[in-house]
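Removed: one protein chain of the complex. Kept in place: all other protein chains.
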Amino acid sequence: MKVGVVGASGYVGGETLRLLVNHPDVEITTVTSRQHVGEYLHRVQPSLKGFTDLTFSELDYDKLTDKCDVVFTAVPHGTATEIVKALYDRGIKIIDLSADYRLHNQEAYDKWYGWTHPHPDYLPKSVFGVPELHREEIKKAQLVSCPGCMAVTSTLALAPLIKNDLIDTNHIIVDSKIGSSGAGSGSGTAHAMRAGVIRPYKPAKHRHTGEIEQELSEIAGSKIKVSMSPHAVDVVRGILCTNHTFLKKDMEQKELWKIYREAYGDEKFVRLIRDKKGLYKFPDPKFLVGSNFCDIGFDFDEDNNRLIALSASDNLMKGAAGSAIQNMNVMCGFDEMSGLRYTPLTPV
Amino acid sequence: MKVGVVGASGYVGGETLRLLVNHPDVEITTVTSRQHVGEYLHRVQPSLKGFTDLTFSELDYDKLTDKCDVVFTAVPHGTATEIVKALYDRGIKIIDLSADYRLHNQEAYDKWYGWTHPHPDYLPKSVFGVPELHREEIKKAQLVSCPGCMAVTSTLALAPLIKNDLIDTNHIIVDSKIGSSGAGSGSGTAHAMRAGVIRPYKPAKHRHTGEIEQELSEIAGSKIKVSMSPHAVDVVRGILCTNHTFLKKDMEQKELWKIYREAYGDEKFVRLIRDKKGLYKFPDPKFLVGSNFCDIGFDFDEDNNRLIALSASDNLMKGAAGSAIQNMNVMCGFDEMSGLRYTPLTPV
Partner (left out) sequence: MNCPECDAKLNIPDDAAVGEIVSCPDCGADFEISKKEGSNIELKEAESVGEDWGE
């Protein structure tokens, strides 16, 4: 199958290519980037030297339609809107890694992005790209919108708790920690000033909250609000969401294992991590970076009737490009692990 | 004034010495360490080369009483108990950096340490070493117990909220992030396995919770419970506590500034950081490591009626040795900033 990647110069575009060059079922025919037209891909994504001798081309809808069955759009928020629409109108399958088609309606974009979507009528055509929650819809979708990295990591931990009505939905706190590659290649802070930080940014009203609330509200069938606070920490890849929740009734450990196994027991990319022994007791990106896993665990704080649901992922993999490939596999009927059988690169 | 340091081979003992060798009002006469008797101090604390030619001596109570007015005890939890008692009985002023005399009664030690204190009758003699909360008591104290690093950082942010009865005391969540030097020199994980972690450890019932609850309950005059979850992050020095709270009534930004200025406006080691502009918008260890500051800030999440109180400190400074020196200055009537006028080492 032939694929193209629009906007392949950033971290997310680069990671998508890193996976695609090794994907058994696909051939990359087109790679575009505004700034690097004519340049070899490996000059902008050096780690791919020896894997491909593709060069960047200009964005040309006719060429894309002609040479690609599926197109990944990895351009910044706001610029993807027109590209995705143009490709959609030509009937190509699109996997969008931007935020432009994640939320379902204009009202949500007003609230979380203060942004008027030029084509709100296309929003209902987009499926939220988390196979663990929307596999059947993704199979039939022409447009899949990959989730924000913190959103998918947190939502996967909270979804079973909401589905089984276990927690007080007025006190859901998502305290997330995220690595520097989550901030986009253009906007990165200089290393000297990024090393050693534990920096809260947007402690309230961060944009990803909108996606978490959207997904949880759909599961609950009622409006769910979430209190999210992100922090930049001194790693390159990795997200850890500490989802603080309060239980409606006492629960046994066994019950919770059952609930999470029911939700994710058969999932290839979710591991349940809650171990009394060994090196890996609770989810931690250290043991999954480079792979498409979202590791989920939990702990009880009986004194406070608190359930701490923990989830970790690699912000460039399950948080972006890994999900994109997984969504493609589902859309195109490939084995869902195809091109994603990466063991974590530990230690790194 | 003559001082001694018992157990000077670890990070905290080393940091105490780093500050004492440069303190204008004191002279270090005695430094003890079980493993390094006879060795030069600078062989175990190499950064102090050129500052002192002291050698480690054995723990000898007579010598300590004879040569020291104040003794810092920087030995692991459990071993400090007897040493502190022996020194106390000899009338020397003691600043203990262990956890052995932080909590006020045996019941608390049962709950948080599962440990029977050999001398519970000495617990009431110890003052909790946070000058911003107990300055007057510390002035008259013979024994001051320095707080746990996460405890002091979180408590300072929460104290004014409790004092002014602003928050729902059934939902106080302390989500803390802490550097590797907070784990003690002996127990550190190998660098390859410590780098890049975002590792939750003891997500519930962590020992420092006891101290936070003790201090907040004293301020409130009623039992306050706190839900704390610590995470190891990939920095050497630094703590960031994200204290998630829920407001009892709506509040204006101005009111909260007023409350924090009332509490800490005159404090030398608390800075209020909440800035719309510039590099430093919310507390972050990056801009205080190496100094004795605890930076405090806040943000509102109106949608969820949530107040996020943020606090940052250097776990070896305000979280340990810096507080120890500050307490000594208060106990001995020195200028509270004496020997502590360090500007943060940024960037590092």
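Letters A and B mark the chains in the order given here, with residues in each chain numbered from 1 onward.
Simple rule for what comes next: a residue touches a chain if its C-beta (ideal position, glycine included) is under 8 Å from a C-beta of that chain, and two chains touch if they have at least 3 such contacts.
Since this is a predicted model, take the numbers as computed values, not measurements.
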Checklist entry - Which one, B:191, B:223, B:249 or B:276, makes contact with the chain that was left out? => result B:276
Checklist outcome for this item: Considering the complete complex, of A:160, A:182, A:210 or A:322, the missing chain is touched by A:182
Next on the checklist: For the chain left out of this view, which of A:84, A:149, A:197 or A:256 touches it?
Outcome noted: A:149
Item to check | Hidden partner interface residues of subunit B, rising order | outcome: 253-254, 257-258, 272, 274-278, 281
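The rule we apply is simple: only the chains that are shown with their structure count from here on.
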Item to check | Approximate Å spacing (C-alpha centroids) for the pair subunit A, subunit B | outcome: 38
Checklist outcome for this item: Seen from subunit A, its contact residues with subunit B in the complex are 171, 173, 175, 177, 192-193, 195-201, 203-205, 225-227, 229, 231, 233-240, 242, 244, 246, 279, 281-286, 289, 299-304, 306, 308, 310, 312, 347-348
